[in-house]
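In this view, the complex is presented without one of its protein chains, the others remaining in place.
Right after this comes subunit A.
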Amino acid sequence: MAYDKFNVLTSTVVPLPNENVDTDQIIPARFLKATEREGFGDNLFRDWRYDVEGNPKKDFVLNDSTYSGKILLAGRNFGSGSSREHAVWALYDYGFRCVVSSFFADIFKNNCLNIGVLPVTISPEFADVLFAAVEADPRTEVEVDIDTQKITLLSTGQSESFDINAYKKENMKNGFDDIDYLLNLKEEIEEFEKGRK
């Protein structure tokens, strides 16, 4: 479905330095039972965020009011495991528009691009710089510009470029998804299918 256009995002950052955060942590399987797409944000990082009685765990970053923002700064190999798009729906629904990491799992990254959350891959060194800056000052702002493909730490001006393929970039900028594109190709696809039988 169509999503908000992405151009320049300037925001404070929520840091989550854990490595290998899998989609079962982002949204545990028992919360995948809805037949609609809304409301998953409430269960984002459920078991890290709440104890068994449903009380917020104080030491988890989403329960720490010092940190907020539309950018999630994540550790290495973020989003591994299940193909559940619910993980990205949960991030989106919670209010994240961008995830920054030095390494993403494949399917997760694809899912992000399909529903309008921008995955930004940076070098491990720059990730360290960002983590340190946010730790020193939680009000630190980061700017993500999809057009110039640049991510900048505003307090120091340090920046890095990131990759995104041109097709996906246009989609993100316009809030389009692949289905719009594919539906326009229906005749070509039909021809192709006939040739395969």
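The working rule: a residue touches a chain if its C-beta (ideal position, glycine included) is under 8 Å from a C-beta of that chain, and two chains touch if they have at least 3 such contacts; residues count from 1.
As a working rule, contacts and distances are computed from a predicted model.
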Missing subunit (named according to UniProt) among the choices "Electron transfer flavoprotein subunit beta", "Lipid II isoglutaminyl synthase (glutamine-hydrolyzing) subunit GatD", "3-isopropylmalate dehydratase large subunit" or "Ion-translocating oxidoreductase complex subunit A": "3-isopropylmalate dehydratase large subunit"
Options A:Asn18, A:Asn63 or A:Thr152, residue touching the unrepresented chain: A:Asn18
Positions on subunit A where the hidden chain makes contact: 1, 17-20, 22, 24-25, 28-30, 32-37, 47, 52, 75-77, 80-86, 88, 103-107, 110-111, 114-115, 165-168, 177-179, 181-183, 185-186, 188-189, 192-193, 196
